[in-house]
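Down below is the structure, laid out as structure tokens.
Of the protein chains in this complex, one is absent; all others appear in place.
Chain lettering (A, B, C and D) follows the sequence in which the chains are written, and residue indices restart at 1 in each chain.
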Amino acid sequence: MITLLMLAPVGLPVLGALAYLLFGWRPATAWIAAGAAAGELAAAIGLAAVVDLSGPQIAVGGLARVDALSVFMLLVIGTVGLLATAASPSYLAAEIRAGRASMRTAARHSLLVQAFLAAMASAVLAADLGGLWIAIEATTIVTAFLVGQRRTRAAVEAAWKYVVICSTGIALALLGALLLNYAAQHTPVRPGLNLVGLIAAAHTLDPAVTKIAVAMLVIGFGTKAGLAPLHAWLPDAHSQAPAPVSALMSGVLLSVAFYAILRVKLVADAVLGAGFARALLLVMALASLALAASLLIAQRDYKRMLAYSSIEHLALIATGAAVGGPLAMAAVLLHMLGHGLAKGVLFLGAGQLSQTDGTSRIAQIRAVAARQPVLAGCLGFGVLALIGLPPFSIFASELGIARAGFAAGLGWFTAIALSLTAVAGAVLVIHVSRMLLGTPAEGPGAATASPRLPAAAGAVLLAGLTLSAALGVTAGPLTGLLHSAAVIAVGTP
Amino acid sequence: MSETTYVQLLYLACGGLLLTSVLMLWRRELAVLIRVFAVQGFALAVIAGLAALHHGGIELGAVAVGILVLRVGILPWLLRRAVAAVGPASRETRPLVNVAASLLVAAVLTLLAYAVSRPLVELAPAAATSAIPIGVAVVLIGFFVLITRRRAPSQLVGFLLMDNGITAVGLLTTAGVALTVELGVALDVLLAVLVLQILTGRMRETFGDTDVAELRELHD
Amino acid sequence: MSALGIVGGVVQPLAVVAGSPVLVGMMRQVRARLEGRAGPGIAQPWRDLRKLFGKEPIAPRGTGVVFRAAPYALVATTLVVSFVAPLATVDSPLDPVADLFAVVALLTAGTVALALAGLDTGTAFGGMGASREMTIVALVEPTLLVAVFALSVPVGSTNLAAIVSSTLRDPARAISPASLLAAVALVIVIVAETGRLPVDNPSTHLELTMVHEAMVLEYAGPDLALVELASAMRLGVFLALLANLFVPWGIATTAGPFAVLGGVLALAVKVVVLGLALAVGEVFLAKLRLFRVPELLAGSFLLALLAVAASFFLA
Amino acid sequence: MNPTGLALGVALVLGVFAAVLGAATRKHLRARAVGAVTALCGAAGTIAGISAMCGTRYYAAFPALLPLSGVTITVDSTSGLFLAVTGAVAFVSAVYGVGYARADANGRLPQAVFPLFVITMMLVVSAGNVGALLVCWELMALCSLVLVLTEHHRRPEVARAGRWYAVMTHLGFVAILAGLLVFTAAADDDTFPALRVAAHHLSPTTASVVFVATLLGFGSKAGVVPLHVWLPRAHPEAPSHVSALMSAAMVNLGVYGIVRVGFDLLGGGQRWWWLLTLALGGISAVYGILHAAMSTDLKRLLGYSTTENMGLVLIGLGAAGLVADDPVVAGLALAAALLHMVNHAAFKTVLFLAAGSVQRGAGSRDLDALGGLSGPMPFTTAAFGLGALAASALPPGTAFVSEWLLLQALIHARPSAGAAAVVMMPIAVAAVALTAGLAVATFVKAFGVGFLGRPRSAGAAAARESPASMTAALGIAVAVCAVLAVLPTILLSQLGSLASGLLRTGSPAAMDGIVVRLVGVSGALSPLMLAVVSVGAALGLVAVVRLVLTRQARRAARLWDCGAGPLSARMEYTATSFAEPLQRVFDDVVQPETDVDVTHARESAYLVEAIEFRNRVLDRIERWLYTPLLRAVSVWAAAARRLATGSVHRYLGYGFYTLCGLLILLAVTR
């Protein structure tokens, strides 16, 4: 039973992928993707209940393991996955109508998205670092073609950069994993790369080797998480990928990669004490924040803008992780979920906008609020959610991170991070307000009626915002899970 | 096989590994690069084979065979296809850093690798582990190739060079990772290369060239 | 509310209303004599007022209730001040109103009413006069307040009666540096506030140089009478306040008839002396250009501020 | 649940209900429904506030709300004052909104957000822990931002104002956040009692960081110079009932923050904090009123006047903190500051609502295009006139009493305070005095040019009076203003005990219902007597003149135009020309920009065809502080763009160099 429940998050998308492989994309199969994502979410909820009742579970011959932290990540994947896949049918239909895609492309898109979901689910379910690494590398491979789906020059360029930079980064992580394995091999218990075993054997691991390994792993997985220095693939890939894929990549993939860092950090803290990983993460986080904030200021493309905002948020998450402690970790996890929801909504909304307006330049879009009030409302409130205004949950998580940061004696770093976040937030508001507000242009072109937001897409956007707002008001049933996940992420001192 | 033979062969193979890496920095023709890469793959396979013989693991033997197939057979073949498809004009790599400087950098990187790898060697001093720095050096040289080579296929080679280095480190740490993981890793690398090869093709279709440095459309 | 206060409340407004036009007439007479003219006599302002009250009131078209009410507000505020301030008697019928800040603000309120009336006419001259008057007020009021502050700090109260009786008790205070600086500052701002030379020329016929006159160009008959009466009363009240703040001697401290009579007489003497000095001074002064006036007022503001500083540091 | 909690709960429920109505009802019912329910909500908030001020405290904790933080509600007497003010302003604005919003701001979003704005403001002052305070603060900012943007599709300035507001409020929030979190880090948890305990063992540096950060953050909300730049943009561009709410209620919350953190939580603290507060207040007061005096946009003028009045409040707060050793004077200063805040709320409500009526009735808020409104808009004119009287601190207006109290506090500050106070007090008095003088000129301009005289534009000529709901709201606000003006005693005793509670001292003022009598120092004032005597004198005078002196009827005559043709409205003094002498006086401070364009006739360069003169008064602080800042930011942004050139080699290089550097570091430091 538990095995089945643990296989479901991977299996359902794989079945969905098979369905698309066999039947292609058509109205009848369009909603399979969302169904699989919903199933994944349901399985995640089921697992959450199981884990809550009877603690961590192991299945599939020790290859898969689930605890509160991974269940929480599964919930993030399921939720944002459901949002993205639910918005996909209308998105793909519009792409096909516009002649930018064919039924075959749509089928391949859906197939790859399912594979993507499966890869991410297996990443968080993996019981050892090797499996985790494979799953994360698999996400690169799967999404490469999604990024390059349009086959335009820009799309190919983005895909190339994406694959080259991510593969390079992830190769460093592999080296780190191998070195960690090497260190583990020379301990009495030989835990291999098993995540639990490594922590258990922490006191016998060689610190010097672990240090090198952790550095490689953090930089490597940091690449996938969009942290500096190997962040540069992110704006290109996010701006070129189809909207649902961008939503998934930004909303979930980055978090999943960061989940890997969290796991590595657990080992690092157990072996080296909190200082090393904290310093590494803080430096990377502040560098990423500074970079994202600087590049956001003069940003001219709203999808790239959203991508840089993802870097900023992952940097904030990294700051929280560097701070450590139950409050910071709970905030980090909540931030992942909140960011996933907000960024999902924003990328889906941005997709709608670029479909209707045919451009992703900020300067070419004006007065959306007057033309498409619902879409503008979703984008506007999405940005407000993203910059951390209540009632959206990012407010609560940013507050938690900041509070923990000041309490942990990292006041200056937290203050710098907060200031940079504020700059980024201010800039986001300025850019988006330029697009949303104002009087619609008069003259030729203004007469064409603005297409209405498809009902399904609108519902998805509203649902995402509502969920984000609800989470910001109260975590409700998630509270317990959040706390136990945070306890796991903090590790045992 | 005696201990000395094993050590000498191991060192020979590792030397080959480093030498081929340096050669890849030296030579410009893509075809030559691929041949050198195949040789390096062979050296890697030898290391794996030696480890299998020395430790007597069947798993390691399978890994050696796998490496042979993948790195001497499939990957050079894929690379050759990628190069063959591009016109003769672009069969030569045009490095962003000239060859002399590249070689100098490679020397520095090797030294850095030695310096960094001291704790690795000290953890379990043995013949194999003392060669770990070479693996690390290959990784760094591979990274360097990645950031200085303009042609898509040569960047691919750089990536594979890194990967070879990592595999070498894995083999030299004598701590065979579980076979499933090893398989997964190999599969991922293969897929990554496949993806990159397909993308090279698309790049040629859309840009008419495979000069990566020309990919400057997406910027701020 | 003492008997003395009630007596003062009755006597002072009467004295001010009756005496102020005479004061103005006297000042004009002094000027006339110094200019070699015979002069119309010191009762001339009363003759003018009597005649104006007998004339026809006029409602210029386009003006509203503000225009009508302004003269009454102007006179009423001045009357209230003369009612509550210790001019002839040291007590006030309404002690909680006899506050120096309140008195200054009341007098300013009257000016504001007149400026609004000027704007209400909608003529260019009315607006011009109001604009200039408010510019001057904006600079005069701070000086007044700061000077008041300087006088209040040593006493520890802004109550007029308290200040006056404190000076009576401690005569040395009248010649303290703070007091002298404040006195000079007050003289300057009173000159500005009452529209005398060198800030404003009350007898000008040239609209372009007018300040006070420009605002009242539309008034006729009784309205004009009220305005003229009010400006005379303001002059009288300001001079009386100035006199009593620095030289309070002679003011009635008991409610006896002789004391009150003495208080009124002392007030008359002090005000006449000040008025004569002002009139003589005016003969020797030319009107300043409007944009030189702020320099003068800034100077007096500085003096007042110095007075405050002096009262803080030297106390 | 005690009466305070009950009333607060009712207010919140009503507010949410009004928001639902705003989102759900049909267009023609919406304004009425939202207005009525929001008014009730405001009334309930006022009741809650009054009840809290009378000593009924309310406490509640909701640990499940706001993940990771929890929400605590504490309504004490300090909260009560602000709650009551907010509720009252909300009541009036909501009634006004029935008529006003129907025409101008009747969208679903603004109507739904308006009541939410009200309740978030109420919640800010009711928050009992840092998390709740911060969340409500941001919700309030969010709601006000949405409301400011209501008319964005009509005027491009609205979006610009919204951007300024959003950025400034966001940065201000970060300052508050940092300050309070530094404070919280030293405490057991983030509730106010824990913070009060923690304040005792806070190091002076940390306490200073907390105070300065929160002062900047809360000060920016209060529109304190140099963080005021958003205020004269955002307040004018919002719909007028929102402007009133923002300018009369929201800015107060900045004061609330400073009072709460500075006096209540930190418990006074170091002298230089309050010197800083006093200095900021003085600069704000003078700078604000100076720009108000130069403004020709009626609502912009009112916005700058808000900066001025908040500056005066800060002077009071600063004086209170500065002379904290002398409990009597400190209490007096604090009570004066709070009274001035209440007074400002009252008259600013009147003024903004009246300005809204003008905008609606005459179609413009440019003083240079108004005039002659006393005929067609008598109620509005009367209301604005009384509001202007109150705002210019002349008796018998509201602000007169509080400024009098403030000056009394400054006068009596001397014996106890140190050298800093001795230097600062004269300067503070000079600032207050200068402000008072300029305020008179400013409001004479606003009222005289805007409402009196003759109409300067077709819109003003065709002006019509606002509907009954708007005039009723104006009437209520004017009535409150009048009561505050003549009977401040009913409020002052409460404020006195509130101030003494905050400073932990005795009450500074005693009241006998009519006379404000200071305790411990001499000083008494009776605004009621003053008003009665003034009005009595005026009425008596009218009687004497009408009955005794003149018996002739008024004759209507044409305006004296020197006998030339009829005067046209173009000959009237405008707001610009009215302020011109003042502008010349303060030339060096405001630095107006003037351009003269001379167009010559084609035939000869000596013949002039047209001369165009433009005169603009720009915000100098904006030009000196923000323009270079913005330029620096854009330079920074341009430089940063070189980080993302699109070269994959460069991108990989970042990783390579970092890796090498890290490896070297590891090799060196092992």
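Convention: a contact is a pair of C-beta atoms (placed from the backbone, for glycine too) under 8 Å apart; a residue touches a chain by one contact, two chains touch by 3 or more.
Throughout what follows, contacts and distances are computed from a predicted model.
Set against the options "Ni,Fe-hydrogenase III small subunit", "Glutaconate CoA-transferase subunit A", "YhcN/YlaJ family sporulation lipoprotein" or "Pyruvate synthase", the UniProt name belonging to the omitted chain is "Ni,Fe-hydrogenase III small subunit". Of the chains displayed, those contacted by the omitted chain across the entire assembly are C, D. Annotation: of D:L29, D:A479 or D:A557, D:A557 touches the absent chain (contact as defined above).
Checked against the full complex, the one of C:V104, C:L217 or C:A232 touching the unshown chain is C:L217. In the complete assembly, the contact with the undisplayed chain comes from C:L34, out of C:L34, C:L168, C:L242 or C:L302. Panel shows chain C; residues 32-41, 44, 47-48, 50-51, 54-58, 204-207, 210, 213, 217-221, 224, 283-284 of it touch the chain omitted from the view.
Residues of chain D that touch the chain left out of the display are 555, 557-558, 560-564.
In the analysis below, only the chains that are shown with their structure count from here on.
The busiest chain interface, judged by C-beta pairs in contact, is C-D.
Here the spacing of chain B and chain C, counted between their Cα centres, is 99 Å.
Averaging Cα coordinates per chain places chain B and chain D 68 Å apart. Chain contacts: chain D has residues 640-641, 643-644, 648, 650, 652, 655, 659, 663, 666, 670 touching two or more partner chains. Each of residues 116, 119, 143, 146, 212, 215, 217-218, 220 in chain B touches at least two other chains.
Of all possible chain pairs, the ones that touch are A-B, A-D, B-D, C-D.
By the touch criterion stated above, chain A contacts chain D in their complex at residues 160-161, 164-165, 168-169, 172, 208, 211-212, 215, 219, 223, 228-230, 232-233, 235, 291, 294-295, 297-298, 327, 330-331, 334, 367, 369-370, 377, 384, 387-391, 393, 395-397, 399-400, 402-403, 405-407, 409, 411, 414-415, 418-419, 421-422, 425-426, 429-430, 433-434, 437-440, 471-476, 478-479, 482. The part of chain A that touches chain B in the complex is made up of residues 63, 128, 130-131, 133-134, 137-138, 140-141, 144-145, 148, 151-154, 156-161, 163-164, 167-168, 171-172, 174-175, 178-179, 181-186, 192-193, 206, 208-209, 211-212, 235-236, 239-240, 295, 298-300, 304. For chain D in complex with chain C, the touching residues are 293, 371-372, 374-375, 385, 389, 392-395, 400, 404, 407-408, 410-412, 414, 422, 425-426, 429-430, 432-434, 436-438, 440-441, 444-445, 447-449, 452-454, 514-517, 521-526, 529-530, 533-534, 537-538, 541-542, 545, 549-550, 552-561, 567, 569, 571-573, 577-582, 584-585.
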